[in-house]
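Yeah, one chain of the complex is gone here, protein chain that is, but the others are all in their spots.
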Amino acid sequence: MQESFPCIEELKDLDIRALGENRFDSPFIKRSRRFTEDDSRVLVYSNIRDAHECEQCGRTPPAFEEAGPREKLFFDGKKSVAGIVTCGGLCPGLNDVIRTIVMELYWEYGVTRILGFRHGYEGLSSNRRKEPMTLSPDAVQDIQHQGGTILGTSRGPQDVDDMIDTLRKFKVNMLFVIGGDGTFTGAHELAVRIRELGLKIAVVGLPKTIDNDIYCSERTFGFGTAVEEGRKAIQSAHHEAKAAWNGIGLVKLMGRDSGFIAVHSTLANSDVNFCLIPEVPFTLEGEGGLFARLEDRLKRRQHAVIVVAEGAGQDLIAGEREKDPSGNAIYKDVGLFLKYKIKAHFRDQGIAMTLKYIDPSYMIRSIAANAEDSGFCILLGQNAVHAAMAGKTDMFVGYWNHHFTNVPLEVAVGKWKAVDPLGEYWQSVVSMTD
Amino acid sequence: MQESFPCIEELKDLDIRALGENRFDSPFIKRSRRFTEDDSRVLVYSNIRDAHECEQCGRTPPAFEEAGPREKLFFDGKKSVAGIVTCGGLCPGLNDVIRTIVMELYWEYGVTRILGFRHGYEGLSSNRRKEPMTLSPDAVQDIQHQGGTILGTSRGPQDVDDMIDTLRKFKVNMLFVIGGDGTFTGAHELAVRIRELGLKIAVVGLPKTIDNDIYCSERTFGFGTAVEEGRKAIQSAHHEAKAAWNGIGLVKLMGRDSGFIAVHSTLANSDVNFCLIPEVPFTLEGEGGLFARLEDRLKRRQHAVIVVAEGAGQDLIAGEREKDPSGNAIYKDVGLFLKYKIKAHFRDQGIAMTLKYIDPSYMIRSIAANAEDSGFCILLGQNAVHAAMAGKTDMFVGYWNHHFTNVPLEVAVGKWKAVDPLGEYWQSVVSMTD
Amino acid sequence: MQESFPCIEELKDLDIRALGENRFDSPFIKRSRRFTEDDSRVLVYSNIRDAHECEQCGRTPPAFEEAGPREKLFFDGKKSVAGIVTCGGLCPGLNDVIRTIVMELYWEYGVTRILGFRHGYEGLSSNRRKEPMTLSPDAVQDIQHQGGTILGTSRGPQDVDDMIDTLRKFKVNMLFVIGGDGTFTGAHELAVRIRELGLKIAVVGLPKTIDNDIYCSERTFGFGTAVEEGRKAIQSAHHEAKAAWNGIGLVKLMGRDSGFIAVHSTLANSDVNFCLIPEVPFTLEGEGGLFARLEDRLKRRQHAVIVVAEGAGQDLIAGEREKDPSGNAIYKDVGLFLKYKIKAHFRDQGIAMTLKYIDPSYMIRSIAANAEDSGFCILLGQNAVHAAMAGKTDMFVGYWNHHFTNVPLEVAVGKWKAVDPLGEYWQSVVSMTD
Partner (left out) sequence: MQESFPCIEELKDLDIRALGENRFDSPFIKRSRRFTEDDSRVLVYSNIRDAHECEQCGRTPPAFEEAGPREKLFFDGKKSVAGIVTCGGLCPGLNDVIRTIVMELYWEYGVTRILGFRHGYEGLSSNRRKEPMTLSPDAVQDIQHQGGTILGTSRGPQDVDDMIDTLRKFKVNMLFVIGGDGTFTGAHELAVRIRELGLKIAVVGLPKTIDNDIYCSERTFGFGTAVEEGRKAIQSAHHEAKAAWNGIGLVKLMGRDSGFIAVHSTLANSDVNFCLIPEVPFTLEGEGGLFARLEDRLKRRQHAVIVVAEGAGQDLIAGEREKDPSGNAIYKDVGLFLKYKIKAHFRDQGIAMTLKYIDPSYMIRSIAANAEDSGFCILLGQNAVHAAMAGKTDMFVGYWNHHFTNVPLEVAVGKWKAVDPLGEYWQSVVSMTD
């Protein structure tokens, strides 16, 4: 599901920062488990031309550090305190990830003191409303069956020094940050400041973006579940549209900067006629505009289904974009916008029609993960624990070319993956729709 | 799920009108199948006091005619033409009902010419946009797996004489009308006018109301499916609410005049704290008002789930009610109203909170029926065919005290079932919520 | 879903036994809640002829006591100790029922000491393996999302006096017994012996039978869920059958003495060609036998789906029936029997075919209840608590003619509901299959 490949200029330094020398033997040694060598790398470009181009211009092709258990650890599990925090919007799999981190720390590395900070970064600030909860295997045993996050979440950053004070107060020496681009920006700042202060606290990110738009990771959890549920909403829109004369079913799906959910839900459901995503601009009026294409479709078939990603068509909506507390742009509601514009257009044209608008976003992001995502969360969580125990910091765990990877936070913040309008996914959508 | 029992004054005449003398032997005779006697009745009041009160004041307790196959038929299947029409909003099970009517007419009674009029009553008018489709067992074989209705639907009545002209043009002598209260009003007018004209066309209704509010029927199809899906929406709202500090999940469910879906979804999901239905008025401000109770709940638990039926709290929303083309009152959107009012209230109070609003209506009504509803549709459809073949008209098929019943349309039009605020369902809700 | 109506001779005495005079005011009085009068009755026969026949022969028509909260209680909630036990096979909704009993006792009647006896009646014996668990609202808050029963279950009776000793030891004065016919036999013996000993312990049953075959109750929990899942298994069998040349899909569903699950799953799924239930004997060989009908079907359509209830065709399987520890007959596996017999028959006939056998029983009975069943469990559990608090004993809560009822255990034990081969459900199946 990777589309627009990361640009080679942005991948100059893929080395992972370490807190110091690793002096402790991994408890895995006794269990004769295979370790990942610290210099094992996963090529960014698996396409042979790209890789060779790099070599021909005299440099090693870019590659991510491979994730996995290390033979030597920086931390002594028995003396360590771990913290976990979940930030931003809900995403299927959050509880799976929390559960796995706790289980892996506790049973595999002997870390028995694990704290769950409440309601995002706010739980790390001195004016937090709730004290952290103690996470034990018993406490997290069955949480994966619930949607949401048992830790709660919130948007927005907090003062970095204030958060570090909290970490020190609770003697936390490894912090697992589960969140998206905004959250990773905060985690990077935290890691930089910790380094400046000479503290030995690992900061490890686990990418959480239902949109699947984290840079340098082929896949993120929750996305598969979202596509499954998005397909159901489209199915409903299709039945509504077909039952009416000139019926239009309009479904808004998640996707602020990239339209992966819209694209994959469309691929999973052959009833979509128009798929609108941020990466492919469109117009309403004029030849080739949405209105003309809709009129044509209704003339031919008397019903139509439109899927629109929430970030699509923002240029069409007048006015300035604002920012939310996390610094994300607040998007104008393109679903309601299209609903009113389309109705007005057909009323003006004197063409009878019916439009049903479905916005399933909160019903999707709050459910439990499907099997695919649950399994992915377990491997993601385990690799995050491996990294933190090995003293790696200022990084997140990604997935690339069927390997889990350790990626510097700096490489990914402020960027995102997007659907390639010339790539095979979008081209498949084009060939299936209208 | 019956609640407010029909009032005895409204049940004076429960006799079913017949088109004439039944002269044909039922083909079931050869299959030695048991027939329902024409004078078999189902008591309206199964409660012994009510029944006895009637008897003591010198009259027979009211009872519905029992539905079922009759030994003598009015129509000769081989020479008959049947019509089917679906009206009003979508409801899970529409295709199950269409399929069953076709299968029963064709295989059991030998009616081979069956027409599906398109897009509601509009398909019966002379300015219909589409000609009726021919329905055969092959054409309907697998339609029950799809939501919606293969015939299409629309709202609003048509000229009665114009529709009768269409029926005569296509030689239809039995019309199956699948719809709700507004639709039944039209069906009754049609049957009355057919009688005035001395025509021999049976008009048989099949109650379709996802709200389960048809008068004199304990149960209608689609309702069970709606409760199942409503529960999922509530579950999502609960996860959203719990994940935020002072999180409120607000779910609007269907229910224009009666809150059965809201009530049963609440009973099926223990996470609801406030259930608002049309039958039980509520206020926003003041002591005992929704705001005060919400504040109290958030103070105690920091999250809350509200379920509101679409017809609840209409008195709180300023302005006049309008009517849709079917004559149903157009309801102000109580979901959006509450969303804005609650947010404004807490902002005014300076209390931080988050509200997520979920409106799953179009996702619910457009899906295929669950197993319970599918099975019910089959028996409902078969009994409608039995009634029409026996020349019964101006009636619909109901379900009462575990029997299917034939009920005069006149008894039910313009009335509806409602949740009894003193009954056990609402009292259970009261004991479960807040 | 009631079919073979209870025979009037068996309904002579429907009075409910009481432990003594009710001296305590219900806490519901303060909440101005409506009470059910103790002499309120629900007619057994809602069909007007049956009811009148009774009256004409000079006796009151039989009627069940209506369930519901009573104004005067036998027990003082604050001083009471309640026990709950679940017996027999799993059934969707067990945890819903446990949860409701706890919540209703605790919040509505002030009973704070509630014990869950472990693993069926065994948990009430002196050689129990586990001590009872304490049940509080917190402990049961979320259990309804899990299948199974948190109390565990087992089959088989225990010594009555030994169980009474346990109840006395723990000072239990009301015992809720959730189980089927075998379990109710034990509960009745317990209640009789308690009465003989002059003890004041209420024994109230909650019918649990996924087969929906409890006598004198129109409906039981878990059945709707089972039909939903049974339909899925049939769908799979259909796809397997259609994909092969002369493909046969064979599905065994639950139903020891009555075929309700098989019948309703067939009604909910139009792909079934043969439905075999205990109430309707069938043969394999000869004209009209299963083999001949299968051959005919394959000749015409090249695929077939068979649904068989586990208790069907037991007479065809040689050998003696044994009994399990609960005294239920152990049924020979008719699914495997048919699988081998059908394969052998076609091999002998030299007709190529493929048979896929599906037995989903353990996958069905162990899942969480669907919305319909969950809602039903709540009302059932609440009514059981109302009955026990009012000192009613030796009874169970049923559902009849849209009222909940109190029924003497004695009336139902040793009998069961069955599908009526001349009734409308089976006749619908006949008209749909082959």
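Which chain is which? They are A, B and C, in the order written, and residues in each are numbered from 1.
Criterion: a contact is a pair of C-beta atoms (placed from the backbone, for glycine too) under 8 Å apart; a residue touches a chain by one contact, two chains touch by 3 or more.
Predicted model, so just to flag it, every value in this text is computed and none were measured.
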Sole residue of A:38, A:76 or A:372 that reaches the chain not shown, by the stated touch rule: A:372
Of A:75, A:117, A:274 or A:404, the residue in touch with the unshown chain: A:404
Absent-chain contact - pick from C:71, C:162, C:359 or C:410: C:359
Contact with the hidden chain (one of A:136, A:349 or A:427): A:427
Hidden-chain contact residue, picked from the options C:12, C:78, C:129 or C:299: C:129
Selected from C:147, C:182 or C:375 as touching the chain missing from the view: C:147
Where the unshown chain meets chain A, residue by residue: 1-2, 33-34, 40-43, 46-49, 51, 61, 63, 66, 68, 99, 103-104, 107-108, 141, 144, 218, 224, 227-228, 230-231, 264-265, 267-270, 370-372, 374-375, 378-379, 382, 400-404, 422-425, 427-428, 431-432
Touch residues of chain C, complete complex, unshown partner: 90, 119, 122, 129, 146-149, 152-154, 232-233, 235-237, 239-240, 242-245, 356-360, 362-363, 366-367
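Criterion: only the chains that are shown with their structure count from here on.
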Far-end chain from chain B, centres as C-alpha averages: A
Intercentroid distance (Cα basis), chain C paired with chain A, Å: 46
Centre-to-centre distance between chain B and chain A (centres being mean Cα positions), rounded to whole Å: 42
Touching two or more other chains - residues of chain C: none
